[in-house]
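Note that this complex is displayed minus one protein chain, with the remaining chains in position.
Our next item is chain A:
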Amino acid sequence: MEPLLAIAIGILFAAAIYMMLRRSIVKLVIGLMLLSNAANLLIFVSAGLTRGGPPLVPQGMAAPEGVVADPLPQALVLTAIVIAFGVLSFAVVLVRRAWEIVRADDLDRMRDTDT
């Protein structure tokens, strides 16, 4: 499954970068979302995939039985998902403010900071 997901992540990255290269600022934000999702998935998959072994310790035991998934990348990705959401909500509100003032969705028409 990892090779398939590697290809999927590659496509996600390509889509994110393509959107970030657009002139429309909304597309830029969408690209940002794609990019953060792709990066999260990259970290998750790079650690290796485990089926049916969540990193939980059964009640009354000191350590999980058998093979469990690596908990560290999961913790990292969890942090990243939430942070990405914070960044995104900030960016989205910023875009809306920009639209209200400049009345343009085109990055090339935002030429100075004096509005």
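The rule is short, and it goes like this: contacts are C-beta pairs under 8 Å (C-beta built on N, C-alpha and C of every residue); 3 or more make two chains touch, one makes a residue touch a chain; residues count from 1.
Criterion: contacts and distances are computed from a predicted model.
Engineer: Missing chain, UniProt name, options "1,2-phenylacetyl-CoA epoxidase subunit A", "Amino acid ABC transporter permease", "Putative monovalent cation/H+ antiporter subunit A" or "Vitamin B12 import ATP-binding protein BtuD": which is it?
Structural biologist: Not shown, but named in UniProt as "Putative monovalent cation/H+ antiporter subunit A".
Engineer: Name every residue on chain A in touch with the hidden partner chain.
Structural biologist: Interface with the chain not displayed, on the chain A side: 1-24, 26-27, 30, 33-34, 37-38, 40-42, 44-46, 48-59, 61-64, 68-72, 74-75, 77-79, 81-90, 92-97, 99-100, 105-108, 111.
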